[in-house]
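Yeah, one chain of the complex is gone here, protein chain that is, but the others are all in their spots.
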């Protein structure tokens, strides 16, 4: 199951580049400013890359603690992979509408945030299922279980909140999501070596 | 062989997202209703994702029972992978024509169903070949063999029937195929842990 | 090295589907005849799928006989992968021009055949390198070596000949290449279980 999941993460993270398009220049137009104008594409690419990277690292360390996988786990994992493989679509949608003056920018940001929230929910469901069916390798006390569940549920709450923030500012949403990914990366490097 | 097959399933399931396109908006058009109008794209995406997911789980549990792979099996497996990798094409065709008023909606549904039927036939052929050449790990009685063959052949019959249903209603076909995938998923979770 | 090569074959074989496009219909045009008109796309898809499938099986059984891989082998293998990953491009070119009345059909067929020939040459080079540097697992007599080299070189001669045939008939070239792939598949099933 891990090989398949690793494959899906690797492909999803690599397919993101297909959403980057060379700017179409008119006669005599300069390439460099045209590339700079495409910054939403690059910002959305970078953010989605960071998120998929963190998700892969998290997935890896979660499944390392699981001693056996049953079919229920397999299908919950497929649910997570559904939101993972879908991400290039809202990424492209977000990049396209980030600078719109209208409500469309907010809608695109909300769709992007909703995708991340659904992925976070799938993560929590997997962990909840794993604990409930005693599929973890090591012994855990009730309070350790509760704490680890709260930990995984935080992502759901935080990404859920970015759906709301989307309707305040699309650009702020992108920035927050990117900073969250960086925070998670550094927090993990610090605490769980 | 399993690593290659896992890779092909992982790639096919991830490539589906490339068939999702952002709606092209006219000046002043709203994004949200335009996205809702694209529901056939998302419904077809979800259905194909579910089918490829189930197929991967089935493939996995089938090949876990096979103790050695000969070249005949390798080429039958390639036949299955042919229909697997092809699926993104009829998925896109189906989504594009689902709401056509003409016979085209039915034709697209039938092409989609035919692809699923061909995959189901390849699955049956693999299992039949495996039983006939005694490539399974464990001992099976004649009646166990017959029952497992019938089980795998059911898919062929059911998906074959959806080719017919396509000419009654394209939308019903999509719904039935999706519900079948859900049914298979739950049935497997229940019976074969 | 095999995991990387398996990955490249799996991806190349799966990317072929991206070259299949839904026919663009005019108002009132029927889908079914439009799909039939696209037969060169499907024929080229099927042929390239068969060739990449055979190449993968061959690659697999060649590398199973190799006991250690040095850097020279690694780079020859990359050369083979270069022609493997390139194949979706001439496949699409061939499909697009197969029915042209002009010399363009022949040129497209020749480009396709040239790609196959270059892959066959890379295969021969790998085997020649492996024999020359005694990287095979088992002992081989001089005459066994010569015979196996001749065997692998046959592909080069045959595919080289299809470059010539391309200038007689593009369609005949596609048919011959497809039949060759089928022949290789059956011959392998028969002789090397």
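Order of writing sets the chain letters: A, B and C. Residues in each chain are counted from 1.
As a convention for this text, a residue touches a chain if its C-beta (ideal position, glycine included) is under 8 Å from a C-beta of that chain, and two chains touch if they have at least 3 such contacts.
Since we're looking at a predicted model, the values are computed, not measured.
Displayed chains that the missing chain touches over the full complex: A, C (touch as defined at the top). Among A:49, A:75 or A:89, the one in contact with the hidden chain is A:49.
Looking at C:108, C:121 or C:185, the residue that reaches the missing chain in the full complex is C:108. Contact residues of subunit A toward the unshown chain are 3, 6-7, 9-11, 13-18, 20, 22, 25, 28, 30-32, 35, 45-46, 49, 53, 56-57, 185, 188-189, 192-193. Residues 3-4, 7-8, 11-12, 15, 18, 70-72, 74-75, 78, 81-82, 85-89, 92-93, 96-97, 102-104, 107-108, 111 are the ones on subunit C that touch the missing chain.
The rule is short, and it goes like this: only the chains that are shown with their structure count from here on.
Taken as a graph of touching chains, this assembly forms an open line, each chain in contact only with its neighbours along the path.
Taking the mean of each chain's C-alpha atoms as its centre, the chain lying closest to the overall protein C-alpha centroid is B.
Comparing the residue numbers each copy contributes, subunit A and subunit B share less than half of them at their mutual interface. For the pair subunit A and subunit C, the distance between C-alpha centroids works out to 38 Å.
Subunit A and subunit B have centres, each the mean of its CA atoms, that are 27 Å apart.
In subunit B, the positions touching at least two other chains are 3, 7, 11, 15, 18.
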